[in-house]
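Note that one protein chain is taken out, while the other chains of the complex remain in position.
Think of it as A and B in the order they're written, each chain with its own count starting at 1.
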Amino acid sequence: MSGVPFLDPDRLFPAEPHVRGLARELYEGVKDLPIVSPHGHTDPSWFAQDTAFADPASLFLTPDHYVLRMLHSAGISYDQLGVLRKDGTPVAEGREAWRLFCSHWHLFEGTPSKLWIEHSLEMFFGISEPLSAETADSIYDVIDAGLKTPALRPMAVLDRAGVEVIATTEFALDTLEHHRVLKEKGLIGRIRTTYRPDDVTDPELPGFAANLARFGEMTGEDTSRWDGMIRAHGVRRAFFREYGATATDHGVPSARTVDLVAHEKQALLDKALSGAIGTEEAGQFRAQMLTEMAALSAQDGMVMQLHAGVRRSTDPALLAEYGPNLGADIPCRTDFVDGLAPLLARFGNAEKFRLILFTLDESTYARELAPLAGYWPSVMIGPPWWFHDSPNGIRRYLDAVHETAGFHNLAGFNDDTRALLSIPARHDVWRREVCRFLAHLASEHRISHSHAREIAAYMCHGAARKAYNLK
Amino acid sequence: MSGVPFLDPDRLFPAEPHVRGLARELYEGVKDLPIVSPHGHTDPSWFAQDTAFADPASLFLTPDHYVLRMLHSAGISYDQLGVLRKDGTPVAEGREAWRLFCSHWHLFEGTPSKLWIEHSLEMFFGISEPLSAETADSIYDVIDAGLKTPALRPMAVLDRAGVEVIATTEFALDTLEHHRVLKEKGLIGRIRTTYRPDDVTDPELPGFAANLARFGEMTGEDTSRWDGMIRAHGVRRAFFREYGATATDHGVPSARTVDLVAHEKQALLDKALSGAIGTEEAGQFRAQMLTEMAALSAQDGMVMQLHAGVRRSTDPALLAEYGPNLGADIPCRTDFVDGLAPLLARFGNAEKFRLILFTLDESTYARELAPLAGYWPSVMIGPPWWFHDSPNGIRRYLDAVHETAGFHNLAGFNDDTRALLSIPARHDVWRREVCRFLAHLASEHRISHSHAREIAAYMCHGAARKAYNLK
Partner (left out) sequence: MSGVPFLDPDRLFPAEPHVRGLARELYEGVKDLPIVSPHGHTDPSWFAQDTAFADPASLFLTPDHYVLRMLHSAGISYDQLGVLRKDGTPVAEGREAWRLFCSHWHLFEGTPSKLWIEHSLEMFFGISEPLSAETADSIYDVIDAGLKTPALRPMAVLDRAGVEVIATTEFALDTLEHHRVLKEKGLIGRIRTTYRPDDVTDPELPGFAANLARFGEMTGEDTSRWDGMIRAHGVRRAFFREYGATATDHGVPSARTVDLVAHEKQALLDKALSGAIGTEEAGQFRAQMLTEMAALSAQDGMVMQLHAGVRRSTDPALLAEYGPNLGADIPCRTDFVDGLAPLLARFGNAEKFRLILFTLDESTYARELAPLAGYWPSVMIGPPWWFHDSPNGIRRYLDAVHETAGFHNLAGFNDDTRALLSIPARHDVWRREVCRFLAHLASEHRISHSHAREIAAYMCHGAARKAYNLK
């Protein structure tokens, strides 16, 4: 009768009875499809070691930057939330932080965090009462007890969630030690790494020169020479492919690319290694590296993912005291058209090249991404990313891209999360929203029911397999 | 049966019967809440003197830049509309202008002006027939007669509208003479001023040096020295607080801030006082002043409002002949992320600091404002501003901000108007749209009914009190 907060079977579906009926029907056809998670940030050690998670707070609270930032916006300090300080000063312990979190649960009304967390709690722990100051302790205890059971071990979670394939993300210098274990266990294929070389492509990163030296050691290439550095990437990419990688990933402040001649590239590298590179030249270095990565993808067929347009760590105090990735990253305007022009002019039509574009600037969906994907054979649009990975975010995305790009230039869904237990919840939100969207199209006689069913299945399963070359 | 143009009890509610029912129910709970109007441009002399308004045209037509610009866009001159010329050349008299306005009422179909004006006419004058060439005179007479009655005196209007608190806006050099009268009458608290120091923070304003000199006289500070100038602000802010001010307001062409060292600041001030400041340096001056205002707010706890991103007086002929604020102000793209970085790096986490951001660039809602408000404890998002203070504008706003910022980082509603009689109409539109939005969330099982009721009340009353520290 009253809107049930937890897992109503019709949640996210439109109220109009006919469209709701269509959405339900479409959802029936996709809700149990296996999960393909081709881009995310789960920890490979979980799957390699398959040991129990420590406690509720370190599972649901401290690693979730969506949750941390919202509580911080209400004036709660990271200390009170139990986020470890760089200098080791003591912070709140788990249960204490958990209570604070639960007593501020009202801040999350209307946010996707609420949907994801409540879904996780009900699905994995059978919890169906709302978080609150009153329920904090009892829910903590239920979760804590659950985490000690075999059903909550990482591999059991993958099984329960129906995860067919999941990709983790590792930096170029990562030894892939956990993936080696996974290989021995025969799990590569279901679990895969992704090559994310930001540690050796961004000269503004602390320790960049040391990273490049290490990169040279690992690969036997002279990484003080541009050509050697590029060959080193080739070596590492091949190594990552042995552990299931079909894709690379690149996190950059802008979508700028350039296509320089050899001596200009070497000059940039020399400056970068000297540590005296300026802001503009560092930008050129990253821009050239994107073009180089496209060149390598056009050769080895690895799918290139571009996550562009975010100012990282915008709170210097937070960065200094606690570190990065805690909620102070803010999107910015992004120009894909001028930015990618040099790269696409060279590789846009290359047969083996594929480039998946992710944006935090929704104004680019209809203006830039859909026209680019609707022309270039190599370009696809990634799903809504980060701040926009939410019911209304998905609605705006589908609304803005589908008419110009069609459905076949979309890359399906990514959960892009480090929160393992939220994976089924996130895919469920996507599936419901896709079905809702297609139900509207069908109710307006813009697609037939049978096409709606086909597209729903494609968008919830096949598209991701195809986009990421998962055979 | 046919859509009634005036005040249908279900206006703005969605057609789908279930959602409409939910919206109605939520609206029942908020429609009679007192009005909190923490930012606006009503004239304090109205309340201090409480005398009758002059005539219909000077109440509904000549002060309303929404109405003037629309009639001008149809080729009607400001002379014909009775807007006074700087040089005193005669213009149309009130009734003549009113007839012209009424005979062009069809231009306003679909605009918020129509909603506001028809609501005002019915609520305060019992008028329920549409404006037209035919009805112009009779409606003029009804309004004119009404204005002579005690029920239409300014304080009676506040009572009738249920205004609990209303803030006016005065420049730093204002003597607050009307607020002194209000203080004697015991009305400060219900009526409050706001500190808007644009007259002494924008060196491109004509008479800036003279303004700063006057600012020094009023405060006993040496405003030719940067430190003295800042102390002068401190003095004036304290003076404004005596007349109820809890907030400051800053109207700037961009959200740019800088954080310069002392000698750079003094050099800017020297140039500004010499009258030889260039465009770029004037921008730096304004940018530094925002940072200074944040520093003062972090000390004295006044809430800082930022209205950024508008090109003022874009028609030079209009400005020369009639003056500013007549409809030729046009929004422009605004960059809050890079713009506010210096200010937030210093004061974003300061305990007593609060910054309410207003934008005319809707592309910043989801990309910039919601992520900023969803991280920084000091930052809140103001309601849709000016061109976007309309049913569809409110829909786009709530859609874009709520998932990342939640509801508790929103500042409730501002009417931001100088049109006194439109205040209840504007708040009513907000209330209806909030209820509509929450009804949709509840119908999709994203929030419970009881939470919807709580959030509705908060968004229509509590949020503004909290955001503006109105105790």
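Note that a contact is a pair of C-beta atoms (placed from the backbone, for glycine too) under 8 Å apart; a residue touches a chain by one contact, two chains touch by 3 or more.
The shown structure was predicted, so the numbers you read here are calculated from the model rather than taken from an experiment.
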Candidates B:212, B:308, B:360 or B:441 - the one touching the absent chain: B:360
Residue, one of A:93, A:159, A:184 or A:338, that touches the chain absent here: A:338
Contact partner of the left-out chain, one of B:223, B:349 or B:390: B:390
Option touching the unshown chain, where A:148, A:312 or A:449 are the choices: A:449
Candidate in contact with the missing chain, chosen from A:7, A:173 or A:441: A:441
Residues belonging to subunit B that touch the chain removed from view: 2-5, 8, 10-16, 69-70, 72-75, 106-112, 115, 311, 314-317, 327-333, 360-363, 387-388, 390-393, 396
Subunit A residues that touch the omitted chain in the full complex: 16, 18-19, 335, 337-338, 341, 344-345, 348-349, 363, 366-368, 370-377, 379, 399-400, 402-409, 440-452, 455
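The rule is short, and it goes like this: only the chains that are shown with their structure count from here on.
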Centroid spacing, where centroids are CA-atom means, of subunit A and subunit B in whole angstrom: 39
